[in-house]
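Contents: one structure, followed by commentary.
Left out: one protein chain. Kept in place: all the others.
The first chain written gets the first letter, and so on, giving A, B and C; residue counts start at 1 in each chain.
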Amino acid sequence: MANLTLVQAINLALIQEMEADDRVMLLGEDVGPNGGVFRVTDGLHARFGGDRVVDTPLAESGIIGTAIGLAMNGLRPVPEIQFEGFLGPAYDQITTHAARMRTRTRGAFTVPMVVRVPIGGGIHAPELHSDSPEAIYAHHPGLKVVMPASPYDAKGLLISAIRDPDPVMYFEPKRIYRAFREEVPEDEYTIPIGEARVVSEGEELTIVTWGAPVVQCMKAIENSEKSIELIDLRTIYPVDIDAIEESVKKTGRCVIVHEAPKTCGFGAEIATSIMERCFLHLEAPVQRVTGFDTVMPYYKLELEYLPETERISRAIEEVAAY
Amino acid sequence: MANLTLVQAINLALIQEMEADDRVMLLGEDVGPNGGVFRVTDGLHARFGGDRVVDTPLAESGIIGTAIGLAMNGLRPVPEIQFEGFLGPAYDQITTHAARMRTRTRGAFTVPMVVRVPIGGGIHAPELHSDSPEAIYAHHPGLKVVMPASPYDAKGLLISAIRDPDPVMYFEPKRIYRAFREEVPEDEYTIPIGEARVVSEGEELTIVTWGAPVVQCMKAIENSEKSIELIDLRTIYPVDIDAIEESVKKTGRCVIVHEAPKTCGFGAEIATSIMERCFLHLEAPVQRVTGFDTVMPYYKLELEYLPETERISRAIEEVAAY
Amino acid sequence: MPVKTVFETKIDHVSILDENGNFDAKLGKGVIPDQDAVALFEHMLTCRHLDEVAFKLQRSGRMGTYPENRGQEATSLGAAYALDKKDWLVPCYRENAGLFWRGLPIEMVLLHWMGDERGNQIDNELCITPLAIPIGTQMLHATGLAWAAKYRQEKQIACTFFGDGATSEGDFHEAANFAANLDLPVIFFCQNNGWAISVPSKIQCSAPTVAQRGLAYGMDCVQVDGNDIFAVVKVTRDAAKLAREKKRPTFIEAVTYRLGDHTTADDARRYRDEKEVESWKKKDPILRLEKYLREKKLWTDKKHEAALAKARETVTAAVKRAEEIADPKIADFFNSMYAELPADLKRQRDTMCTHSLGLDPSQLEGTERQAVNSQH
Partner (left out) sequence: MPVKTVFETKIDHVSILDENGNFDAKLGKGVIPDQDAVALFEHMLTCRHLDEVAFKLQRSGRMGTYPENRGQEATSLGAAYALDKKDWLVPCYRENAGLFWRGLPIEMVLLHWMGDERGNQIDNELCITPLAIPIGTQMLHATGLAWAAKYRQEKQIACTFFGDGATSEGDFHEAANFAANLDLPVIFFCQNNGWAISVPSKIQCSAPTVAQRGLAYGMDCVQVDGNDIFAVVKVTRDAAKLAREKKRPTFIEAVTYRLGDHTTADDARRYRDEKEVESWKKKDPILRLEKYLREKKLWTDKKHEAALAKARETVTAAVKRAEEIADPKIADFFNSMYAELPADLKRQRDTMCTHSLGLDPSQLEGTERQAVNSQH
């Protein structure tokens, strides 16, 4: 057991999977000698060499399109996109090819690749370095979408993702890259894709969230007198709707928290699913505390945009009082 | 008044706006002498010349990125993307630049452009010619998203879109390009962006839909004994939630129909908004009849994928009986 | 020196069997043995016949949109002939001749255009990727496929085919740039057929040659007469050698012409001059090879008759196989989504409903039940 940050946990998972399977290779911008702009791949170039940890040209569609070819020809590429704001140029390759390859060839070709992307706000980064694109990729069938909220989960989910025979979008909430440490086993272990985690149990209200806002939700729960259950989705698609259903049937009230804009955010999907499954158990409408339907502002105002604790607390009170 | 198809109504709107405003220009693949692969721009190259109706290189990001520059420098470009399946390469320019330009420059620069894209299934087209991307663009603040379901609306909405000072995604449901004709006034008129249309009034249940499925919904209503209100959104963003609220408060039951996959489709956003606003009026959970969470199959099975009348009818019965 | 030259280059055009039937004995020596030339010719006849049949299938509603290959048979065929069986062919959609030569069953391509994914379910041993619909995107896959082979220190290379229009896409640029800078064994084979639907190739590339696209990457580039199968074989062979031995990519521009419409959904008379088409008909790769074979006494009227009969037989059989395949099952488009189907997708498949009231297991009628929509 070691006490690791989320960045270190990912680094460890990469090392162990690369040791275990020589089909695993990394590619991306600055992932080589520099170790990535967040140092997630620190030391890997020295350890595994330039054939397995490859600095590519500055071209995101190129990185993903090439990774698709690598995967189709037997490798297990783990491409990195430097920030979610630069995932856009790769959107087409991800959605028209990676996501469709298995079904359009009825299984003759598959794309086992893991696209690692730091996402989300809160670190005073420049423009286009703070968005949360999970709903976009969840809307495209054929992908899995994962977002760890703790070092322990980060390692276990990444190992699952690398071993998964289908393409996985692995979104890393950069706000908590180094925000806290956690005991992480040295051995390899997996956390199943598609299973949510109950962070804390409660009886009166359910909060559903994922990624960095888990921290703000925990604070809001601490500040509240209510008995609140907190669910960290961990996987966005396929979502663990059974876990949510179970909790909301118990509590009858639910608040969903995410950083992405409200309209068509993943919160809408969950809220609708809750209505579909828990209609007669709901004592208040499910509420969303999310980013606003504006472009994420530059950093002077980013904390006003993000769903910080106070906004969550207010929603808790309002839903509880409904 | 002329009896026009949707294609003809768009063609007419383009002609009239180009006559009225010489800042309006068209660009895209095959929009010139060929008049577009669906003949939407038929005759325009001959009428307005090669400077105003421009065949570009085959590059969607290029088309949109260049159109952004044209718009920033005072023109009113109306780029065409040949099929929604080829909108992907332009996703980055649309979402990182067009959508953000006004707010990131606090109004110093704006991008008044209309991106025309034929969308949706049902015409036995090849792969990647049948998807419905409206939820993706509705999730990106800064864009307006429009989808006409009739020739009359197509003309009025397109004229509004061209005159709009902000970027508009104008999605054309190709399944109804020539499916029926409608009286369309010869004079110019506008239909406000953001206003839904009540297609038929009813008391017992509300159906919310947009684009081609309006036709299937009308059939399902005909086949039903219930008194059903049908709302055609016409605009996806900003959505006319007031119209939906009013209707559902009256009927207490709602079915949403769209072609895109269920998960994170725009139906989820509407269903959630209905729960937020009509919670105490709802007599049954809002139901979604949508494309499945699979890749749109090749055409042999496309009608099994699309929300055809029978699936809608079944949902109506089930929601009514809840 | 205030102004000095830092780069100098030129681009060659290679031709062996020209449109008048002249054969350059020196350059052409040993490029294609007689016996193979006959086989290639017969193959082209079959492909040409398939185009005719496919066109009719579409017109009579038995197939969806189909892109004729007519006039371009020598390009992909010459390349496929020049490559090893284990080299990847990464096509667009106008490479029937090369794909069939490699061994792709003709009915696979028919099934694809008949709206059936089983047309893409290609035996991995064939080293062929499925037809690519989004223009320009498949070159990146070729780059990755070749990279994986290099990574494993295998001899395999990749050859990707695309049109003049495709060279306008950013993905083409990124693929070529990756291949050149990371030293990957890829051949970029551009079929410049003069048009991208209705847009003439000057709008895609106004430079004197399309071949010079490759100069941007410091790549070897060459222009070849794409209707001359000898020249195509020669330049592809050279490129393959460079790729295999030096892990260096090559850009090949094969100058050819699309004699038919873009697809059955197109009407080329709307935008191009019949005279242009007529002038290119004289350069038809099939006519040219036939003339060569007849002059060498390798071909006779009788052989021609027999070859046409064989072509008809082959194509008829392929159409039959394509049309007689069992109807696809609805469950297929669910089951093929992931290695393991997520629970909600299983429910959608089993109920054929997306609305949750249909999710009640009591509504299940088995996974292969009739589709809801096809009942009416």
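Simple rule for what comes next: a residue touches a chain if its C-beta (ideal position, glycine included) is under 8 Å from a C-beta of that chain, and two chains touch if they have at least 3 such contacts.
Just so you know, these numbers come straight off a predicted model, no measurement behind them.
Asks: Which shown chains does the chain we cannot see touch?
Replies: Hidden chain, whole complex, touched shown chains: A, B, C.
Asks: Using the touch definition from the top, which of C:A207, C:A309 or C:A339 touches the missing chain?
Replies: For the chain that is not drawn, the touching residue is C:A207.
Asks: I'm checking contacts with the chain that's been left out. Which of C:E42, C:E68 or C:E174 qualifies?
Replies: Residue touching the chain left out of view: C:E174.
Asks: Spell out the interface residues on subunit B facing the chain that's missing from view.
Replies: With respect to the unshown chain, the touching residues of subunit B are 25, 51, 54, 56-57, 59, 61-62, 64-75, 77, 89, 92-93, 96-97, 102-110, 141-142, 144, 164-166, 194, 237-239, 241-242, 273, 276-277.
Asks: Considering the whole complex rather than only what is displayed, give the residues of subunit C touching the chain that is not shown.
Replies: Here the touching residues of subunit C are 1-16, 24, 26-28, 168-174, 177, 180-182, 202-209, 211-218, 223, 231.
Asks: In the whole complex, what residues of subunit A lie against the chain that is missing from view?
Replies: Residues 29-30, 32-35, 37, 55-59, 61-62, 85-86, 88-89, 124-129, 255, 262-263, 285, 287-295, 297-311, 314-315, 318-319, 322 of subunit A touch the chain that is not shown.
Everything below uses one rule, namely that only the chains that are shown with their structure count from here on.
Asks: What are the chains that subunit A and subunit B both touch?
Replies: In this structure, the chains that contact subunit B and also subunit A are C.
Asks: Would you kindly say which chain has the C-alpha centre located farthest from the C-alpha centre of subunit C?
Replies: Result for the farthest chain: A.
Asks: Whole-Å distance, subunit A centre to subunit B centre, using C-alpha means?
Replies: Here subunit A and subunit B have centroids separated by 30 Å.
Asks: Rounded to the nearest whole Å, what is the centre-to-centre distance of subunit A and subunit C, using the mean of the C-alpha atoms as each centre?
Replies: Comparing mean C-alpha positions, subunit C is 38 Å from subunit A.
Asks: Quick one: subunit B and subunit C, Cα centre-to-centre, how many Å?
Replies: Spacing between the chain centres: roughly 34 Å.
Asks: Residues touching two or more other chains, restricted to subunit B: which are they?
Replies: 61, 85, 88-89, 127-128, 263, 285, 287-288, 292-295, 298, in rising order.
Asks: Among the residues of subunit C, pick out those that touch two or more other chains and give their numbers.
Replies: 117, 134, 170-171, 332-333, 337, 344-345, 355-357, in rising order.
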